[in-house]
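Every protein chain except one is present and positioned as in the full complex.
Our next item is chain A:
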Amino acid sequence: MSTIEDRLRDAMAARARTVPDDDLDHALPAPRGSRPRGLAIAAAALAVATTIVGVARLAEPSPDPSPDAREAGVAAVSSGWADVSVFLCTDPSPFEGCRGGAATAWEKENISRVLRARRDVKTVTFEDRRTAFENFRRSETNSRLLKATTAEDMPESFRLKLVPGADPQAAARAASDLPGVSNVVDEGCLRDNLTRAAEVQKQCNFPDRGR
């Protein structure tokens, strides 16, 4: 046995030993090409925010709504009529401001109270996970996303209807400062962005700035 072979064995074994044994039970990596779960959930939340509005607007102008449209209208009452959607922190959450975990009961209470106290807010409706999930299921067409999502992944939210003439951006910005809020979406702005060129699209999404 030559020394160079021994030195090689020894050096490589020593280098390999510097890689520690697993102390965590690593999960199998997700299939290539799919987004990280957190992002998918954020996308799901955004999809809910946008598509439900679409449903509501379709349902609105019909003077004698068919049963289907009426059903869609019910969903719209809970979320689609919103001018501003205030999403609450989930655990885990992809948003920076949610590092402390899901929104607590106190935080929800506080958000509700502050929003209701605003003069530019006409109504505040709470949307729970189940409703959010049902809306999402009804509107989402991406079957992979649908399969990967459960009610637990959906964020709770407060849906705000503003008084006529109010500035939704101001309300959205103010709501995004509250603890327990993950992000706030100006729904009208999002809707308008769909028809705007990329260069003139406005910021419609206001992530929370931390607890």
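We take it that a residue touches a chain if its C-beta (ideal position, glycine included) is under 8 Å from a C-beta of that chain, and two chains touch if they have at least 3 such contacts; residues count from 1.
One rule holds for everything that comes next: contacts and distances are computed from a predicted model.
For the omitted chain of this complex, the UniProt record lists the protein as "RNA polymerase sigma-70 factor, sigma-E family", which is one of "Cyclase dehydrase", "Short-subunit dehydrogenase", "Isoquinoline 1-oxidoreductase" or "RNA polymerase sigma-70 factor, sigma-E family". Note that of A:Ala13, A:Ala117 or A:Leu194, the residue touching the chain absent from this view is A:Ala13.
Along chain A, the points of touch with the absent chain fall at residues 2-5, 7-16, 18-19, 21-22, 25-26, 28-32.
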